[in-house]
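Incomplete set of chains, arranged as in the complex.
Note that the chains take the letters A and B in the order they are written out, and that residue 1 is the start of every chain.
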Amino acid sequence: MAELTYREAIARGIAQEMRRDESVLFLGEDVGAAGGVFKGTVGLFEEFGPVRVRDTPISEQAILGAAMGAAMTGLRPIAEIMFADFFAVCWDIVANEIAKSRYMTNGQMSFPLVIRSGNGGGLRFGAQHSQSVENWAMMIPGLKVVVPSSPRDVIGLMAAAVRDDDPVVFLESKALYPTKGEVPDGEIVDALGTAAVLRHGSDATIATLGLMVPRALAAAEELAAGGIDCTVIDVRSLIPLDTQTILRETSATGRLFTVEENPRVLGWGAEVASIVAEEAFFDLDGPVVRITTPHIPLPAADALEDMALPSVERIATTIHKAMNS
Amino acid sequence: MTTTEASPVHDVDFKLELYRSQVALRRFESRAYDLFLENYVKGTSHLSIGQEAIAAGVAAAMRPDDWTFATYRGHAHTLARGVAMTPVFAELMGRANGLMAGKGGSMHLTSVEHGVMGSYAIIGAHLPIACGAAWSAQYRGTDQVAVAFFGDGTVNIGAFHEALNFAAIWKLPVVFICENNLYMEYTRTSEVTAVAHPAADRAVAYGLEPILVDGNDADAVYEIARTAIERARAGGGPSLIEAETYRHGGHSRADPGKYRPDEEVALWKSAERDPVSRYRTRLLELGVEEATLVRIEADVDAEVDAATEAAKAGAAPGEDLLMKDVWANGGAEWRN
């Protein structure tokens, strides 16, 4: 056991896989000697050298095109898109090419690649560097999408993503980079498509993800003090989606709340709510309620950003109100 | 073009093969057009009639394990690598015996087995992807080369620019071949392009040599491609080739191509410009008997006929295919 930051876990997760498999390469902007703009990949260049850890120009389409071409010819690249907002400049390669080519070729090709990216708000970077784009990726058939919330999960889900034969969008919550957590020694390998129940309660179920996980847990503690006992699910993997866990835990409590960092409209919780509203309809004791960032571009100022993202207080208050109405 | 003494292009048998290849591409496309008129071809299709010398000439310069990256106008590039006609016809018709069982359609022809690493229908997207394959060959030391075909209109999209710079700085074994047929869909490319030679005039921006070739001369194309491919294979990095050509017909199935001056079309269709007629004349001038050529043409016709029938005999793809192969596990499940 060691205590690691979420940031350190990234390099450890990638290194674990690069040591194991020579076909794993890593490319992106400033990822080499510089160790990444978020210092998430420090040490990789030193250990694996400039052939396997490669700096690129500011050419996101080329970065992901390179990853795609390498994957279809037998390698397992990990590409970094520095900020998840930049998916917008290479969305064609992600959504039209990588996601669809296996299906279009009737299975002739596979794309075992990972695209990792710093996602979400909390750092006062403004609307073009703070978006939570998990819903952008979730919506595209052919992409898998994971969002780890702890250092341990960073490593385990990275291993699962690298070993998976399908393209995985790996979204790191930027605001979690400095957070710490216990990580077991040795190899860690998770399974995609498995949610984690982090807290068991009897009154309501909260499904959440990434940066919102610690907030939901803190809100659950507050609520428990006020007599509302919540189950908290860390969804972890949006595609594949562990609906069984969500449906089971929702049916057990009769209520579901989603806590989403993405802006409201078509946030990932909308899909979860629509599944639950159909499949657990008769087990629900009250409406499914979504707690999200409002449907606005994210403002830069600290005061405004703090109002926009779901806070512990807003989560607790919303759930409290809904449970008492 | 500088033809080296040692080039196989001087060999008559080689030339006959190149002729056969061009005739096959021509007659395949003509039949595809007929099939469209007869409503066998669903969706769209983009023919290469008039541009055969490029697909044929380049393919002749490739090693079987080299990779082709084509566009929606990719029937010719796919067939030239040795893919059989039947599955390609069948794919155009949306049949289960299609190259991708009907799932891709005419714009996405792919045969990994033949090194045809996909046809891409979003302008320019395949250029960075070809870089990726070339990077993979470089990393694994396999000496393979990636060849990407694209049109003159494609040079104005961002992905072109990113791919060219990327290939140049990493010295990737990739050859970019611009088929300059003068038009985008219905607009003359020169009207919207800042330079006269869309690809050649931009080579310097990537530290590359400008290369222009008569794209209607299969021998010239072969020689240029051979040089570029061998340079790439030897670690000399990428090349950007502009091959000047013309499509005889419209952009896609529904387009009569009326935006083009009649004289221009007539000129390019003339026996002096048309790549197939020109090559035929060249062979006759080299002393090949006309009967040899007629036999090749008849063989091809028979192949086209047989493939047409075999393709038509294919069944419609069944429901089992619909939810197949989204994922590497063969399925389409996104939840449990």
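The working rule: a contact is a pair of C-beta atoms (placed from the backbone, for glycine too) under 8 Å apart; a residue touches a chain by one contact, two chains touch by 3 or more.
Model, not experiment: these values are computed from the prediction.
Student: I see a single representative of every chain type. Please write out the full complex as a formula like label plus count.
Tutor: Here the complete complex works out to A x2, B x2.
Keep this in mind: only the chains that are shown with their structure count from here on.
Student: Using mean CA coordinates as chain centres, what's the chain A-chain B distance in Å?
Tutor: It comes to 40 Å between the two C-alpha centres.
Student: Please give the residue numbers of chain A that touch chain B in the complex, ascending.
Tutor: It comes out as residues 25, 51, 56-57, 59-62, 64-75, 77, 92-93, 96-97, 101-110, 112, 141-142, 164-166, 193, 239-244, 275.
Student: Would you tell me which residues of chain B are touching chain A in their complex?
Tutor: It comes out as residues 67, 99-101, 103-105, 108, 110-113, 117-118, 120, 122, 125, 127-137, 139-140, 146, 158-159, 162-163, 165-166, 169, 321, 324-330, 332-336.
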